[in-house]
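The complex is shown incomplete by one protein chain, all other protein chains being positioned as in the whole.
As written, the chains take the letters A and B, and residue 1 is the first residue of each chain.
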Amino acid sequence: MITPAHGRRRQTRLDRDLATAWRTAYLCCASAIVLVPLFFMILASFKTVPEFFMNPYGVPKSWAFTNYTKAWTDANLSITLPNTIIVTTVSVVLSTILSAMIAYGLRRKDRRFSTGLYSLFVAGLLVPVHAIILPLFVMLKALGLLGSLLALILPYSAMGLPLGVLVLTPMAAALPEELVQSARMDGASEWQIFRRVILPLMKPGLVSVAILNGVWMWNEFFIPLIVAFKPEAQTMPVGIVAFIGTYSTEWGLVFASVVISTLPVIVAYLVMTRQFQTGLTAGAVKG
Amino acid sequence: MIKRDRQSRPPSEFSRRYGHLWFVVPGLVFFLGVFLLPLALAFGISMTNWSGLGNNVQFIGLANYAEILTHGPFYRAAFHNAVIFVVILIFQHTIGLYTAVLLNEKPRFMQFYRTVLFLPVIMSLVATGFVWTLMLSPNIGLINPVLKSTGLGFLAVQWLSQPGTALIAVIVVTAWNSLGWAIIIYLASLQAVPEELKQAAEMDGANSRQVFWRVVFPQLSPAFTALTVLTFIGTFRTFDVVYVLTGPLGAPNYATDVLGTLIYRTAFGTSSFSSGDIRFAFGIAMALLMMLAMAAICWMLIRQLRRREIET
Partner (left out) sequence: MKTRLTVQALATATACAFSTAAIADDKVTLSMWHQHPEWKDRAEAILEKFEAAHPHIDIELEEIAGTNYTARLNTALAAGEAPDLFGLPAGPETVAAAEAGYLTDLTGKLDLSSLVPSAASAVDNDGKVFGVPILGSYTVGLYYHRDIMEEQGLTPPTTREELLSVCETLKERGINPLVVPASDGIVPSFMYMMSAASIMGADGFDELRAGTRKFTDPDMVKAAAFIQEIAPCLQPGALSTAYVEGKALAAMKQGAMMPGGSADFAGYQEINPEVDLGVVPFPAAEGGTPATVTGLEYIFTINSQSEHKDEALTFLQWMLGEVAQQMVVDTITMTTNKDVVPTDSRILEEFGTARASNDVRVFYELPEVGSVFGAAQNNIAALLLGDMTPEAFSELLQAEVKPSGS
């Protein structure tokens, strides 16, 4: 731990106070730039259309809670929300475990194909989804998965790999190889080593990968729009966009639906924020 | 990958060489199925003249790719992506780094600032787009009325509807959404700088500014590399922000048109009135060409930046 005063012995007290004041002002401003738009969005989600013109920044005169109840029922959230939760959870778990395995397998650059495969997986970040959607759709149909949630889980899980491999491989590479060796001496199988030794040590990285992948899987619109067109297999973003299409002129409703769809991610982030940030940085910096 | 007997103890020659790949195979199968096979098929489509509807399909080889090379809109869109990339990159490495340095001084409420400043990153770009529509919209936007009422009316312009300012608005919104990355990555590498290095420099009589530039800054180059590459990929894949803020045509008059919107428009159309203009195969070709160009540029970026890392 560094104490703020430590490296600044030669500064006068006044200098230090000024620096602190500037720092506080700067960080408060920066936070305000983030929070003020969000605040107004929440305010807007309780407004009726005329209020957007009559009372743009004030607190709504009558809080239109109906915006939220209407968004809930009309955007089909009672079906799409559980679907989104299942799809996101399963895909996140699957892609995180698979990328951890890949990271473990490719952790040593001197092993065969390690660098090549690592680059291949990470290059997945560049693949334009618009280009592959039609072939993907045809393949999912051939597998008989259309109309089920697996039609989303399969592609999402694979599309989570590039980011997972990018973050986790350097982490796995940084683990001391002696740990693996000594576990092997104790007669543990490769899988047991991975499961008991490696996975627990990579936990912060796993959390970051899970959150980062979870965020886009939660929000992904284009893939489910094309692939999951049976109402019972739809996810929230598609429902929300259809809802926005239906009530696009009623901004209050639109903002209410945006708030509803964003809230779960924000809550998940706030709950896991500490682990997330340490883990994310551990991987990304060394990448 | 050839299947062999499960590895036995002691490990065979084969498993010593390829055993580590057992952990890669399941993921690789997914990856090949979802990325590579469709990419191969997409490449096949891109060598036809298929419009996306109907059965008029002719093999035309690489003609689509040749056409892209002289297709004005492609360069215009790529130029906008490049502008967004450069400006965001500068933001990341100045404001982002500076904010991280301030946070690294462990101010009070540091945890709060850190959480808040990273918040936009986890918001979907669509949600970000809507938030900023509320700020910038010519009709319900909140920024212009505020500027006017605080005597700064001369700054109040129709941000999104003037060709000169619309791209700036898109960049500001992208920066809002992505600066958290720079802050968090720089903060982590700042925290990883060994304290002894700094102390040693101070002993030699360096002031705090010199300590930062001579000792701390060089330690940040891996973060610089990671951020630059991530920013490059992110900005060249821009789609949602433009789509929500200025629409599929990159209004006004294509001032905010980026590769993402151009490709979507070409492959899937803009509206129910103009589905006759769709050129699916041509759009796919653009997407694939963009992917290849990005891969090449990424590769060069990483090579250059890594070399720099080693030198410093």
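Just so we're on the same page, a residue touches a chain if its C-beta (ideal position, glycine included) is under 8 Å from a C-beta of that chain, and two chains touch if they have at least 3 such contacts.
Because the structure is a prediction, the values reported are computed rather than measured.
**Student:** Considering the whole complex, which of A:V93, A:L201 or A:I266 touches the chain not shown?
**Tutor:** With A:V93, A:L201 or A:I266 as choices, the missing chain is touched by A:V93.
**Student:** Touching the left-out chain: which of A:A71, A:L106 or A:V241?
**Tutor:** Residue touching the chain left out of view: A:V241.
**Student:** One chain isn't shown here. Among B:F59, B:F154 or B:F273, which residue touches it?
**Tutor:** For the chain that is not drawn, the touching residue is B:F273.
**Student:** Looking at A:I33, A:L146 or A:M272, which residue reaches the missing chain?
**Tutor:** A:L146
**Student:** Which residue among A:V138, A:L179 or A:L270 touches the omitted chain?
**Tutor:** The one listed residue touching the chain not shown is A:V138.
**Student:** Take the complete complex as the reference. Which residues in chain B touch the chain that isn't displayed?
**Tutor:** Chain B touches the chain not shown through residues 51-56, 137-140, 158, 160-163, 166, 245-249, 251-254, 264, 267-278, 280.
**Student:** By the contact criterion defined above, which parts of chain A meet the unshown chain? Give residue numbers in ascending order.
**Tutor:** 49-50, 53, 83, 86-87, 89-90, 93-94, 97, 133-134, 137-138, 141, 145-150, 153, 225-226, 229-233, 241-251
What we mean here is this: only the chains that are shown with their structure count from here on.
**Student:** Based only on mean CA positions, could you tell me how far chain A sits from chain B in angstrom?
**Tutor:** Roughly 15 Å separates the two chain centres.
**Student:** Could you pull out which chain B residues touch chain A in their complex?
**Tutor:** Residue positions touching the partner: 7, 17-24, 26-28, 30-31, 33-35, 37-39, 41-42, 45-46, 99, 102-103, 105-109, 111-120, 122-127, 130-132, 134-135, 140, 142, 145-146, 176, 184-185, 187-189, 192, 195, 198, 202, 207-208, 211, 222-223, 226, 230, 233, 237, 263-264, 267-268, 280, 283-284, 287-288, 290-291, 294-295, 298.
**Student:** Any idea which chain A residues touch chain B in the complex?
**Tutor:** Chain A residues touching chain B: 2-4, 7-8, 10-11, 20, 23-24, 26-27, 30-31, 33-35, 37-38, 40-41, 44, 52-53, 56-57, 98-99, 101-102, 104-106, 108, 111-114, 117, 120-121, 123-128, 130-132, 134-136, 138-139, 154-155, 157-159, 161, 165, 190, 194, 211, 215-216, 218-219, 221, 237, 251, 254-255, 258, 261-262, 265-266, 269-270, 273-274, 277-278, 280-282, 284-287.
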